[in-house]
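So, subunit A:
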Amino acid sequence: MAWCAIENRYGDDKVSSACGLFGYMDTSGALHAGTRIIDAICNMQERGNGLGSGYAAYGLYPEFSEHYAFHVMCRDDAARQELDGYLRRHFAVVHDEPIPHRHVQGILDPPVVWRYFLLPLSAQMVGRSEQDYIVHQVMTINATESAFVVSSGKNMGIFKGVGHPEQIAEFYQVQDYAGYLWTAHNRFPTNTPGWWGGAHPFGLLDWSVVHNGEISSYGINRRYIEMHGYRCTMRTDTEVIAYAADLVMRRHGLSAEMGSAVFAPPLWSEINALPAGEQRAMRLIRQTYGQLLMNGPFAIIVARNGEMLGLCDRIHLRPMVAAIKDSVLYVSSERAAIHLVEPQPDQTWTPLGGEPVIARLGERPRVSGSAALCVTATDKEPSYA
Partner candidate 1 sequence: MENTRSVQTPALDQTPRIVIVGNSATAVGAVEALRKVDQSAEVTVISAEPHMIYSRPMLSHYLAGEIERPRLAYRGADFYARHNVRPVLDDAVVRIDPQAHSVTTASGQTFGWDKLLIATGGSPIIPPLPGLDVEGVYAFTRLDDALAILEYARKREARHAVVIGGGMIGIKATDALLKRGLRISMVELAPAILARSLDEVASRMMSNLLVDAGVEVLLENTVTEVRSSEGRLTGVVLRDGRQIACDLLVFGIGVRPNAGLAREAGLKVNQGIVVDHAMRTSHEGIYAAGDVAEAYDLVVDMNRIVAIWPNAYRQGATAGAHMVGVERVDPGGVAMNTVEVCGVPAISVGNGNAPEEGHQVLAECDERAHRYKRMVLRDGRLVGVILVGDINRAGVYTGLIRNRIDVSGCEDALLNERISLLSLPDQYRKHVVTGAGIEV
Partner candidate 2 sequence: MQPLTHRGRLFACQSIRDVGDKMVLSLASAPAFIVERDETRCIACQVCVRQCANDVHYYDEVDGSVRSHDAQCVGCHRCVTLCPTHALTVRTNPLEFRPHANWTGEALRNIYKQAETGGMLLTGMGCDQPFRIYWDHMVLNASQVTNPSIDPMREPMELVTYLGAKPERLEFRPEMVSAGEDGERPSGSCMALTTEASPQLELQVPIMFSAMSYGSISLNAVLSLARAAEAAGTYYNTGEGGLHQALYPYGAHTIAQVASGRFGVHPQYLDTAAALEIKIGQGAKPGIGGHLPGEKVDLDVSRTRMIPAGSDALSPAPHHDIYSIEDLRQLIYALKEATGYRKPVSVKVAAVHNIAPIASGIVRAGADIVAIDGLRGGTGAAPTMIRNNVGIPIELALAAVDQRLREEGIRHRASLVVGGSVRNSADIVKAIALGADAVYIATSALVAMGCHLCQRCYTGKCNWGIATQDPYLTKRLNPDMGARRLTNLLRAWSLEIKEMMGGMGINSVESLRGNRDHLRGVGLNQVELDALGIKSAGF
Partner candidate 3 sequence: MKRIVIHEEHCIGCRLCEVHCLVQHSRSRDIIKAFRTERDTVLPRVHVEESGPISFALQCRQCVEPVCIEACISGAMHRDEITGAVVCDEAKCVGCWMCIMVCPAGSIQQNMTGGGASGRHIASKCDLCYGAEVPACVANCPNEALTYEEVPEAAPQE
Partner candidate 4 sequence: MPEQRLTDTVLTAPEGVHVVEQVVLESRGVPYRELNARIHGLVEEGVSAIRLNGLIGQRYIGTNLRHPVHLTIDGVPGNDLGAFMDGPTIEVLGSAQDGCGNTMNGGAIIIHGSAGDIIGHSMRGGEIYVRDSVGYRVGIHMKEYESMRPVIVIGGTAQHFLGEYMAGGILIVLGTNLGSGVAHPSHYVGTGMHGGAIYLRGRVDTNLVGKEVGQMPLGPEDHLILQRYVGEYCRYFRADAEALLRGPFTKLAPLTKRPYGRLYAY
């Protein structure tokens, strides 16, 4: 069991990690094979140390688009059997199968990986919304030591584990999947030998989060999230970001722009310079959601069905580059990774700290915030043909 841990064996408050991340979304909805994202994330190999990587894709299961797709890992077959029973008691299981995978040099003793397509049993929901029910069940399962729900959204899935990105891609055969939105992560944890559940992307419902950095406000972010009924079992910033996004952008209904203002709000001095109406709103956002302010270095890509948000902390302690090519928006830790997969972007820019980069299905991607105001500062890329 030493190698194939799926639970956080140290119980550390927080698992620090430095990382590379990459995400792109075709807002036209066109599907892309996993090859490009594998190339992109593998190009940032220096940013990881082989202790975790993963991929999230949306538009993955059109045939089951109305069902919750659970990607699960189990310690062993017995655990998988136990989980199977649990899921069938709480859900209507429409379909299940092992996630196709192959043995890879260097990946020893992997967990049992499986996927279920489910619908909640309404009788069991007792007053909870469908989504809250899913959240509750995922948390219950993830609180055990034997099984772990990697992703639980519709028409999406997360493939992750302990290994270099190319190993994980090969293990899961990621290149064989197609999605309109892909994110990927290459991990460099400092304080744990790495565990399968702790790899990125982190998923809950259809949220997936890849994250680079360490949030100094983690302690209060977590307490705030827990005050709202979430249970943090992973001890990672990424988990907290996913829950925070779920709370603010799903349960409280804030837009991605507002959510960004919650996570990386302007400084008070900047707020004081805003026009009265915006000032009031922004002040109230900080007053209300101050405990969700993500302080310290981070760059994140938060994705859900139809939307991708790239954001880095408000004083830009972590790198992030964005680019647009036609209907596709790219967000990456490094510019080179974008150029590798898209040699001639229309525009490339570095978003300001706290300034969200947002792609939405059906909306042409736009250069964000300050860079949009200052087009001359964005590079028109030379051709590398």
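Selection criteria: all candidates are chains of the complex that A comes from, given by their letters.
Operating definition for what follows: contacts are C-beta pairs under 8 Å (C-beta built on N, C-alpha and C of every residue); 3 or more make two chains touch, one makes a residue touch a chain; residues count from 1.
Note that the structure is predicted; figures quoted are calculated from it, not measured.
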{"item": "Complex member touching subunit A, one of 1, 2, 3 or 4", "value": "2"}
{"item": "Candidate 2 partner contacts - residues on subunit A that touch it in the complex", "value": "13-14, 16-18, 190-191, 213-224, 226-228, 251-258, 267-269, 277, 280-281, 283-291, 293-297, 314-315, 317, 358, 360, 363"}
